[in-house]
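The complex appears here minus one protein chain, its other protein chains still in place.
Presenting chain A:
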Amino acid sequence: MFDFVRVYLNFKIAASDGICGALAPISPDLFVNACPRFFDGFFVTLELLLLSSVLGFLIAVAVVLARVSSSRFLSIPAHAYIYVFRGTPLLVQLWVLYYGLGSMGAEGLGPLWPFFKEGWWVGLLTLTLNTAAYVAEILRGGIQNLPHGQIEAAEACGMTWSQRMRRIIFPQAIRIAWPAYGNEVILLMKASALVSTITVMDLMGQTRTIFSRSYDLSIFLYGAALYLVLAGLLTLGLRLVEARMTIPSFTQPKSPR
């Protein structure tokens, strides 16, 4: 684990140095000076995004199972969770969790305080909970789109609930939901810029800090360009997964014989 962290940290430094060094001869001074800070922020955004999408996805699976469950004890809380997190602005959620809960301080939050003390952790928590609500709805669309006959057939074969989920429902639902899920990841990337309001030095936070020293508006263009690069990388990753998952006869219309 520590090896992985060390390799990643070295990779970050090498990537930042390498790219900034390579861009230096062809960039204006403004960008050259700010470049390491931009890449610091770039990686913070990337880390928050990857962690919150993975954790958010796991929570979303649990939430959607509860949401489509026939038990009201499961479906009503899941419904409420989705309603609250989709129905309030992410900025409000961030501020409630950071400034609101944070104002209780070490006495009020006890053992949770080290977690809530750091803007980065609160940002990760909020992004995760927020995206989980959206992804749960996306997955629900995938699940409820399946022909009911398949589930009846699986039941008739004697499959248990978990077997049906693992073998029949989820593999298909995830394929149906994937393009919409990719959309949500991109939206999450852009929404993550809001964590800069709770002291996180993500790409937006760094961009604003660099701007506050130079008052040169082109700083925001560089920031935007880096978001575009990130969006490009994400789109590529999502496409690769999609290509791997695709079963030709499942998603494409059969060619005439």
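In this section, a residue touches a chain if its C-beta (ideal position, glycine included) is under 8 Å from a C-beta of that chain, and two chains touch if they have at least 3 such contacts; residues count from 1.
Simple rule for what comes next: contacts and distances are computed from a predicted model.
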Listed names "Acyl carrier protein", "ABC transporter substrate-binding protein", "Nitrile hydratase subunit beta" or "Peptidoglycan-associated lipoprotein", matching UniProt entry of the absent chain: "ABC transporter substrate-binding protein"
Contact partner of the left-out chain, one of A:Arg67, A:Arg140 or A:Arg208: A:Arg208
Listed residues A:Tyr8, A:Tyr83 or A:Tyr99, member touching the removed chain: A:Tyr99
Footprint left on chain A by the chain that the document does not show: 99, 102-106, 117, 119, 197, 199, 201, 205, 208-209, 211-215, 217
